[in-house]
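Down below is the structure, laid out as structure tokens.
Every protein chain of the complex appears in place save one, which is left out.
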Amino acid sequence: MRLKLALEVLGLLALAALIAVMPQLVSSFTAYEMATVGMYFIALLGLSILTGYSGQISLGHGAFMAIGGYTTAVLSVNGVYGHHIRDLWTIPIAGVVAGVAGLLVGIPALRLSGLYLALITFGIAVSFRQIPLKFDHFLGGTSGKVLSLLKTPFGLSATPNNWIYYLTWGIAFVLLVAAWLFVRGKPGRTLKAIRDSEIAAASSGISLARYKTLAFAMSAFYAGVAGSLYAIARGFMNPDVFPIVLSVYLVAALALGGVDSFLGLIVGASAIYVLVNRTADVTQWINHLPAVNLNPQRPGMPDVIFGAVLIVVLIILPTGVGGALRRLFGPLTSRLYSKS
Amino acid sequence: MLAAAVPVTAAGARPLATPGVTSTEIKIGSSVPLSGEAAIAGNVARGIDAYFKYVNAKGGVFGRKLKFVYLDDGYDPGRAVNNTIRLVQQEQVFAMFSSLGTSNNLAVRKLLNDAKVPQLYVSSGATTFGRDYKKYPWTIGYIPPYSEEGAVYGQYVVKNIKKPKIAVLYQDDDYGRDLYAGLRRGLGKKAGAIVSKVAYDPTSADVQPQVTQLKASKANVFMIFAFGKFSLQAFNAVSRLGWKPQIFVNDVSSASALMSIVPQNAANGSISIVFGKDPAAPGWRRDKGIRLFQSILRQYGADIGSRDLQDGYYTAGMATAYTLVDTLKKAGKNLTRDGVMRVATHLTEKNNPFVLPGIVIHTTSTSRFPLTQVKLQRWSAKSWHPFGKLLSIKP
Partner (left out) sequence: MYIAAFTWTEFAQQITAGVRQGAVFAGLALALVIIYRSTRAINFAQGEMATFTTFVCWSLMNHGLSFWAAFPIVLVIAFVGGVTIERTIIRPVENGPVITIVIVTLGLALLLNGLMSVIWGGGNRPFNGPFSTRTIDVGGVPISVQDIGIVAVSFVLVGLLALFFRFTKLGLGLRAAALNRDSSELVGVRVGWMLAFGWGLAAVLGAVAGMMVAPILFLDPNMMQTILLYAFAAAVLGGLDSPVGAVVGGLLLGVAITLLGRYVGFIGDTLKLPTALLLILLVLLVKPNGLFGRVAVRRV
């Protein structure tokens, strides 16, 4: 046990070191891209707490990211009583606002079993984008809200790209440690008990309601922080910035990366980034295969590949994401990062 | 701030080179939807690409070849920002050109102006891109503003339709509202002739309920200020409800390819504006410009089918590309970003082969709307027929 703990701490420290030196190794724009990967990673961390540890499914986490993004946009562009809040300080507020929204969804979610919850949260993902359109005087509608430019604050010498990189991964690291402590501690054990058998957990005196709602709120908090960072990095918010399919990508990436392997989530987050922003490059890469010649400007191919990979991965691991992926990643990561 | 460190060329050369410009190449970037709901509009970029290749084959601009890097944004502004940063910082493009969509261009305007990268001839009819040059001197629009288009329809109704009762279907965002506001302005004192207006949401399943509601107002004029499939559905609903109003359909939704697939009993007699030559219209079949367009597309386009040769998005792309090449030529051999902006804002271009004859593309430092002349056109026998004189609009 003690050896395992030491290994886990060592692993976290190694990750911290890697995060710190990375911008020295890559180009400025790559750092900016990696920052985006970090944002998806944060959202996936939250989702993994929800799905991996409490067994609830959410197909609506794109909406919580959007809530975070809009909180940042409104506070920094509209301001509060004419007082504009610097975007950096809006990040925790965005997390809390999304967390409260998560709490509000989490309460009715208690009454819904798996599939109904999946459908309702998917409905939330789809419905949320209508809110900024309806209240466009306040939230900007499709024309959106233009935030201030990404700039390095406090007279720091980093380029804006490196600044958003360090900011994102700094926050990601803190949230990763928080999730790790949470999962190691009593709440994590309790959530796992709930995931494995709700009725058994309830019979042994665990308050299902409290823990499940807590998990929902926490995962929404993570998504809100991620959304806020995304809005800051892009400097723009409208309903299309967090498209509906993002919620699907998040759940799929969670399945790909491993539902309770934190490190695998980085792989999942990278997959989302590639799928969203590097589609033509994926096609070009496929063109290197023999007898393949696709037009890289032709859409569709990346989705075909992602869909096929998703299906194949899940079929090869028939006992399900929660069990089998952990076993698959077990030798690599679980011994380091998850308490099983 | 955004432009990464400018590479210093070897000793003896100029101390500061313009990003994206070498002795053999000019790199131009763009972000357009090649996937998603607005994917068809991505053909604008394919048209540009083909035209640049044609120019290159004829020697380029002052011996420099044009390299066009266009990336897919799926109409998502977040992706458009990411693409633009990639093009400016990683690809080091000389200028951004003809990126598509109002919000996608709004999303990158600040950062391009901050980095002093030209945002040339944006593909959006939002007035702000031509109007707000004091705040954003590096930005310039291209097509006529939507609000002016609405005004043209309003003026036509006042002049030509007795006792108009107007019903308006519009997309519930700034695009639809700009057109609507323009219509009211064009109607002037007769704005009361609008008897009903209904918005639709871009996530609608079908606009039949809206059209049903509009029909119930007993209007005899129907304005379709929609986008893509929603204008198709609107025509379809008009036909299915047995309604026979005079239809006006806004430019963005009036491509021949779209008009020819809706029920013709509803489409016939519809009116729209036009400023580019329509490759699908029989009137232009023998036109030099359209023949040039088709030969360029056949020779330099990628994956071109017979449908594409009649696709107005490709022609629109070539029209803009022609103006850009013109601009680059006038900016001279010593190409700088400052220089190109100066030319783009002092333009007089009389012979663009891809726009209607007689149209002069004209800008001054205080009037940044290159295209301000349009004609009206009427749909019959499965194609558009321009009529009347060139109309000048004053944004």
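We just call them A and B in the order they show up, numbering each chain from 1.
In the analysis below, a residue touches a chain if its C-beta (ideal position, glycine included) is under 8 Å from a C-beta of that chain, and two chains touch if they have at least 3 such contacts.
Because the structure is a prediction, the values reported are computed rather than measured.
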For this session: Would you mind spotting which of B:24, B:160 or B:203 touches the chain that isn't drawn?
Result: B:203
Exercise. In the complete assembly, which of B:22, B:239 or B:367 touches the absent chain?
Worked result: B:239
Problem set entry | Touching residues on chain B - with respect to the absent chain | 35-37, 39-40, 172, 194-201, 203-206, 208-210, 212-217, 228-229, 232-233, 236, 239-242, 258, 261-263
Exercise. Residues on chain A that touch the omitted chain in the whole complex?
Worked result: 51, 57, 108, 111-116, 118-120, 122-124, 126-127, 130-131, 133-134, 197-200, 203, 248, 251-252, 255, 294, 298-311, 314-315, 318-322
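In this text, only the chains that are shown with their structure count from here on.
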For this session: In the complex, go through chain B and note every residue touching chain A.
Result: 1-2, 4, 34-36, 39, 42, 46, 70-72, 74-79, 81-83, 85-86, 89-90, 102-103, 106-107, 109-111, 114, 126, 172-175, 201-203, 302-303
Seminar exercise, completed: Residue set of chain A touching chain B in the complex reads 27-29, 32-33, 36, 126, 129-130, 133, 136, 141-144, 146, 149-151, 160-161, 230, 234-236, 238, 240-243, 276-277, 279-280, 295, 297-300
